[in-house]
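Just one protein chain is left out here, and the rest sit where they should.
Think of it as A and B in the order they're written, each chain with its own count starting at 1.
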Amino acid sequence: MSDKKRAQKIADAIQSKFGDAVLEIEVAYDEFVAVVDKAIVHDVLADLRWTHHFDLLLDVVGVDCMELEPFRERFEVEYILYAMKSDTRFRVRTPVPETDLDVPTASDLWQSANWGEREAYEMIGINFVGHPCLKRLLTHHEFVGHPLRKDYPVMGGQWCSSTSEMKEELEESQGGAPGGSSAG
Amino acid sequence: MPDKNAAPKQYTSKDFDDDLDFGHDDFDEGLTLPDINTEPMYINIGPCHPATHGTFRVYCKLDGELIEKAGVDVGYLHRGFEKIVETKQYGQVIPYTDRLNYCSGLVNNVAYCKAMERMLDLEVPDRTQYIRVLVMEIQRIMDHMICVGTNIVDIGALTNFWYFFNAREKLNDVIEALTGARLTYSYVRIGGLAWDLPDGWKESVKATLKEIPKAIKDVTGLVKKNRIFQDRTMGVGMISTEDAVSYGWTGPCLRSTGSDHDLRKVRPYYHYDEVDFDIPVGANGDVYDRVMVRIAEMEESMRIIEQVIARVPDGPINVDDKMVVLPPKEKVHTTMEGLINHFKVVIEGAQPPAGRIYDATETPNGELGFYIISDGTGNPYRIKVRPPCFYTMNALKFLIEGGMVADIVAILGGLNVIAGELDR
Partner (left out) sequence: MGVDADFLDAPTKNETGLITTRIEEVIKWGRKNSLWPLPFGTACCAIEFMGTVSSNFDISRFGAELVRFSPRQSDMILVAGTINYKLAPVLKRIYDQVCEPKFVISMGACACSGGFYDNYATVQGINQFIPVDVFIPGCPPRPEAVLDAVMKLQERIDLEPATTRDVVRRHEVDTKLTDQ
């Protein structure tokens, strides 16, 4: 079975399980994207993770759709997934309105969502509810704003006057051995 | 004569000069240490530090030498790649991609152009595909040389760095003869290549390739069975395949844990399925395995290069699409159509249809993905880079916790974290 057929099967399974909450199944360049409602995105991801064995979360992408056609909501989050055993690629997208930026986190399903979502929060401003440490990652600690939003100026540099003190962040963080993949 | 069979005399401090008796009469009865009150120590490593290569920072809470908790701070090379490419044309993004994983710039170029060609529905000619494979594999060897060289230097063995850098300079000369640059090449274009191979280039590659096995042999001879190296790297920074996949690992770091996932075998592109090569796989997922997997991958890349060099066909190197590829200079300088064509390609350039694509390539570090959103104009709406070392670095906190401070250096080197890619 080719990759396209496998992804088609997954898309059909998602569509039949979640019904109307799946807003659209988009197919482009032989790739399938499930556009789902924000309320069920965690359930869709959990279903993909455990039932369909999508064990590799490749990336979390935050997009500012202000100038994009067709317009759904201001922001979007997209999860790029891969199933290693069956070599299938799939993407899950959810529109996020400007008035309600809360999206449930996927870091309880994949450890790679930890930094992926931190970056989406920092660059676009989406709040991932339940994330263990939703703080700035790439910009400095005195930076204000979300740089990859379309209304943030390209040249908007902000000076940083001092290096950051990491002691408090360290005390608050959870230590521990790698885990989480054996849960569930 | 002293009696050899007698029990050896037990000396006490009283047998020595009394002037040196400081009043510890119970010296030979053993000292008992009072309960020492210890506090944790907080230590900051980087960003200005030889092991962190100036670009990340590890902040640790130490209990003696053991790390209780660690925090990783990245972003010291965040250059705003994703924001600035929104203001450029698609063709102008290519030099920015060079600087992502700057140790192997051509591979990033190919990855980006491959994604763009898929979006524009262009198929590059066979000659271009084979040349791209050739340069990618040469770059793979060069990247692994830098990674293993600096990893071993950070552990303390300096000689290997020179062996590998000398060999890398020879390969760099070959690439410089082709592209004109030493590090940031920008040789690949959307729809083909910038120019064709110079005469005698393939022979010079074959000749240079003969000198690489010697460097590899020198380095492996010094480290593979070296007891000190094994003690510092075996069992250090171990991770299982399940955990590695959960953290989003790909590339040699994932293959060192035992998985044989490689995009060149799983989803072959550019005739990789016609070439005979193996995927080296480690067993334990520790630093030793990562170093050995990379060295073995260098040898596999040499095999690929030898096979591909014999197969490069003749033919054009660019796609036959006037809106994407620059016309030859003779036409530009002599005909009106050539001039206007050149003008339009430079001013407007490639304009893919509105839509989104995610395309991935196997780089020396792992899976480099480009997620490109086009709105139908000549400027990209959004380009998101999926960097392989962003996700390997994600796991650093958990790899070093519970270990010793000296292991941080060994683990960091083995992950091959290139900040240009990590921070973009």
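Couple of notes before you dig in:
Quick note on the criterion: a contact is a pair of C-beta atoms (placed from the backbone, for glycine too) under 8 Å apart; a residue touches a chain by one contact, two chains touch by 3 or more.
On a predicted model such as this, the values are computed, not experimentally measured, just so you know.
When the omitted chain is restored, the residue from B:Ala70, B:Ile146 or B:Ile175 that touches it is B:Ile146. The missing chain, though absent from the display, is touched by one residue of B:Ile43, B:Leu183, B:Met234 or B:Met323; that residue is B:Leu183. Take chain A: the residues that touch the chain left off the picture are 139-140, 143, 147, 152-163. Residues touching the missing chain, restricted to chain B, are 47-50, 53-55, 75-80, 83-84, 95-96, 99, 102-103, 146, 161-162, 165-166, 169, 172, 182-184, 419-420 (touch as defined at the top).
To be clear about the criterion, only the chains that are shown with their structure count from here on.
Chain B contributes residues 42, 44, 57, 59, 61, 68-71, 73-75, 78, 80, 82-84, 86-87, 118-119, 239-240, 242-243, 245-248, 250, 259, 261, 266-267, 354-358, 360, 367, 369, 371, 373, 375, 381-382, 384, 386, 390-391, 393-395, 398-399, 401-402, 423-424 to its touches with chain A in the complex.
Contact residues of chain A toward chain B in the complex are 3, 28-29, 31, 33, 55-59, 61, 63-64, 67-69, 78, 80, 84, 87, 89, 91, 110-112, 114-116, 119, 123, 136-140, 147-148, 152, 154, 164, 166-167, 169-171, 173, 175-182.
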